[in-house]
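Got a structure here, written out as structure tokens. Questions coming.
Note that this complex is displayed minus one protein chain, with the remaining chains in position.
Going in written order, the chains are labelled A and B, and every chain counts its residues from 1.
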Amino acid sequence: MTSRLGLSGNTAAAYAVRQLDVDVVPVYPITPSTTIMETLAQYAADGRMDAEIITVESEHSAISAAAAASAAGARTFTSTSSQGLLYMHEVLYVTSGLRLPVVMAVANRAISAPINIWNDQSDVFAERDTGWIQIHAESVQDVYDRMVQAYRIAEDSRVRLPVMVNYDGFVLSHAHGPVTIVADEEVAHFARRVASPFRLDPDSPISLGAIVWPDHYFEVKYQAARALEDSRRVIDEVQNDFRGMTGRKYELLRPYMAEDADFLLLAIGSVCGTIKTAARKMRSEGLKVGLIGLDVYRPFPGKELMRLIGGAKAVGVLDKAFLPGSMAGPAYTDVTSALCRYGVNVPVHDFVAGIGGRDIKVEDVQTMYRVLEKAKDNARFDREIHYVGLRR
Amino acid sequence: MDIGTVVRDSGSTIHAKKSGWRSTQPLIDYKRCTSCGWCWAYCPEPAIRLEGGKYIIDYSFCKGCGICAVECPLHCISMVME
Partner (left out) sequence: MPYRAIKQLPAEEYLAPGHDMCAGCTVPITVRLLTRIAGKNTVVVNATGCLEVSTTPYPRSAWKIPWLHLAFENAAAAGSGVSAAFKVLKRKGLTDKDVKVVVLGGDGGTADIGLQSLSGAFERGDDITYVCYDNEAYMNTGIQRSGTTPFGAWTTTTPPGLLSAGQRTWKKDLMGIVIAHRVKYAATASPSHIIDAANKIEKAFSKGGPAFIHFLQPCVPGWKIDPSLGVKIARLAVQSGLWPLYEYEDGSVRTTVQVAKRVPVVEYFKLQGRFKHLMNRPEELTLIQNYADGLAAKHGYGPLVPASQ
């Protein structure tokens, strides 16, 4: 039985956490993710969720308590944004390195300084290489659905890695939208617990977090990196099962009018909605444009992406983050290395927009598509970043 | 190799002998020893254990620190060169 509720991204994530029978929830407030923990605290106070809520004194302790509880065999969840995610940085590596299947919701927000509470994706891109599976939502429905899928992926014995479910701060974390909810018992069955390959158990004691010398460290890190690469198969399986349960289709990438498109934009998160509107407009004007949403960002689906963009005349990558001094935005560097690796020859342009909550309008997207149209006969890679919506 | 650097073989440093760390070794004078257990309680390894009512030193693990000799209330442990 399904029902439809009007939820924000944060309350949708919290709703899923309640259904997923999560055991331990260490939480610390930060805008714009705070309402998740408020909602969970209320669920616990009302007896609607049997979990230990730990009101820690920092995000660093939130992720530390989450990792430790996970090591003890508990299903754990936490959430954060921006500075909070950065404060977790060190322990994010520890969590993936020790193969602890923590799930975290991240309402993406710009990074200080200057302090800014609005959305861009600089926070998650700063944690891009921490070994976590990183999934992005385009809508509030996605937030809920990806949360329901998250533990199945994280806890699978072939994966055993933490999962980050990302969604744009305020745009998705606070704006309410209709969410089709899966019944509690169906979620419980879908995300049922699997035997953990290890946990802190006095009956068969393990040591976890030992010092590893040069004769094993490389192998340990490779093993985790390999598991992250290979997790795409498990993500596929979980997405398929989820489709079987709900009829809603999820893939590593989300193509929109991409099949015959001459000009493709690759983008992440809620901006995809704006791009779709712009794309429909331009299609009606006769320009064959399309979009690919980079939904699963880690592991990066390079091979799958190349299959989808093979026929395009020009490709644009929209980055809602900076990599100062690196000559490109973060998604651009991943896309271009995939292009090189697979020998796909197409002009690629880098657009940086939507920084610190700056609105990306339909006209901005149309500008990007026009840049691509002009560039189709030009060199493979553009020489500079197009900053869209920037006053100079 | 187990994932996540899990060590399942708990207490497995027992396979790492430490006798090479030592330049002097403790000898218990059992004629005077009353098996009070102080040497056992203060041994940092532990390289001393109770066997048949008598404290014996496992020289595979004794690093020769000499704490047992200093702390023995009856001064019946002496440190001798290897």
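The definition used in the following text is that a contact is a pair of C-beta atoms (placed from the backbone, for glycine too) under 8 Å apart; a residue touches a chain by one contact, two chains touch by 3 or more.
The shown structure was predicted, so the numbers you read here are calculated from the model rather than taken from an experiment.
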Residue, one of A:5, A:86, A:188 or A:212, that touches the chain absent here: A:212
Touch with the omitted chain, as defined above, among A:54, A:85, A:150 or A:338: A:54
Touch residues of chain A, complete complex, unshown partner: 23-24, 26, 50-52, 54-58, 60-62, 64-74, 76, 90-91, 94, 98, 200-203, 205-213, 216
Missing-chain contacts mapped onto chain B: 1, 5, 7, 9-18, 21-22, 36-38, 40-47, 50, 58, 60-61, 63-67, 69-71, 79
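As a convention for this text, only the chains that are shown with their structure count from here on.
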Cα-centroid distance, chain A relative to chain B, in whole angstrom: 54
For the chain A and chain B complex, residues of the former touching the latter: 97-100, 160, 197-198, 204-210, 212, 216, 219-220, 223-224, 227
Interfacial residue positions of chain B with respect to chain A in the complex: 1-8, 10
